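The other protein chains are all here in position, but one chain of the complex has been omitted.
Note that the chains take the letters A and B in the order they are written out, and that residue 1 is the start of every chain.
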Amino acid sequence: MSEKNHVNESILSESILEDQKENRIDHMKYLPGMEQIKSDVMDQVVAAMNGYDYTKYTGKDVRRALAAEDRTPEDFAALLSPAALPYLEEMAQAAKIETRKHFGNSVSMFTPLYIANYCENYCIYCGFNCHNKIHRAQLCEKEIEEEMAAIAKSGLQEILILTGESRQRSTVQYIGEACRIARKYFRVIGVEVYPMNSDEYAYLHECGADYVTVFQETYNSDKYETLHLAGHKRIFPYRINAQERALMGGMRGVGFAALLGLDDFRKDAFATGMHAYLLQRKYPRAEIAFSCPRLRPIINNDRINPMDVHERQLLQVVCAYRLFMPFASITVSTRECPRVRDNLVRIAVTKISAGSKTGVGSHSEEIADEDKGDEQFLISDSRDVDEVYRDLQKLGLQPVMSDYIYV
Amino acid sequence: MTIRLNGKKRELEEPMTVSGLLSADGYRPELIAVEVNLAIIPKKDYGSTLLAEGDVVEIVSFMGGG
Partner (left out) sequence: MDQKKDTFSLGGHEFTSRFILGSGKYSLDLIRACVENAGAQIVTMALRRANEGGLANILDYIPENVTLLPNTSGARNADEAIRIAHLSREISGSSFIKIEIMRDTKYLLPDNYETVRAVDVLAKEGFVVMPYMYPDLNSARDMRDAGAACIMPLGAPIGTNKGLATKEFIKILIREIDLPVIVDAGIGRPSQACEAMEMGAAAVMANTAVATAGNIQMMAEAFKKSIEAGRLAYLSGLGRVREDRADASSPLTGFLRDDEREE
């Protein structure tokens, strides 16, 4: 493992190394049809990240950041630095206070529904990548309805609709139809799909979607380029501006994440926070959400791991997000095991998935039996909705299915 | 002719320019602004701006204020 250069060798294979040598298209140049908005947010985020030297912070900076009434980007930078690790307990205590101040004891529950896993991108760490030989599938409208009906029976009122990133297979209209169906069964609908133009986000919003999550994976464009070898996703600026286009399209909230373990996680987490911070300043109405995914094994590569992002580092990142933006929603997915998830919700996480399946469909019995599409990554928490609900209660927390009323 | 100057009626001989009015009343042009019928008269035009019957003239200056 070459942690110094932040190359996660667990992702790499002979064939990927060969593919990385091929000539590839310019990842900074928009492709035809991609909307270009006037915004300097990307430049500001990248400049902030490039200027972030986490080795310069000391315990004194961390203590000041912890004691601050309102934390600045500089405080956030200190909290993400190695100097903050000895203060992890203090950070957790402070994060818990902020979380309870803003959210009380409530924790939102939701489940992801993969309606397709076709993908046109070649992201070398992802199970859905177009060169990975897996079963591909796409639910038709009838199947989507069956899945959603089955999920709604569990009592969940919030759903996250996911596809692989294939505009060809999973068109905007197709995703829109899924949102319309979801509106019949759920109160809160998020989408985690390929980045699109603002008018397309407006269309999905009209169909019922309110939240858009786009993981930037890494904010280091040079590294990004070596991980996303082909497909629309390769275009770095189009992806980084997705949240802003979603807000321009009228979405209520946007979600941010770096996939921890791809590159220098401190810089990536800092950039993620700054990205959210700058967009919230520019669009004060925007609801902000963070996810904190670490790399997981995928089908055909069970060696993939998050490199130097161990549990301590994960907790540090989560606490830093919370202390920097106390009002933001923080989600932890089933990439983490029940022990870690249960502890993170005690400290800073305010949204948790339950009954997760990362394969296509697989919530209703008929579709699950057909063995539709394969999983995006291997999950490490298989608890169903009832189990998660009861475990939250045991922790003295209050599971909330929806605190949202459509108007 | 009769004009309204700073809210009060004022009788003037004709013809009368803004400059004429200012010097008649002892105003220092550099310290004031003049508005005739809600239009500001630039200082360079004081000598060429003739006042007319019914004009509403405001002459303002600075005073202490927070």
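By definition in this document, a residue touches a chain if its C-beta (ideal position, glycine included) is under 8 Å from a C-beta of that chain, and two chains touch if they have at least 3 such contacts.
Remember, predicted model here, so these are calculated numbers, not experimental data.
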So which of the visible chains would the left-out chain be touching?
A, B
Among A:I189, A:I347 or A:V385, exactly one should touch the missing chain; which is it?
A:I347
Just to verify: which one of A:L17, A:A67 or A:C140 makes contact with the chain not shown?
A:A67
If you put the missing chain back, which residues of subunit B would it touch?
6-7, 25-28, 31-35, 38, 40, 42-43, 58-66
In the whole complex, what residues of subunit A lie against the chain that is missing from view?
64, 66-70, 88-90, 92-94, 96-97, 281, 284, 310-312, 315, 337, 339-340, 343, 346-347, 380
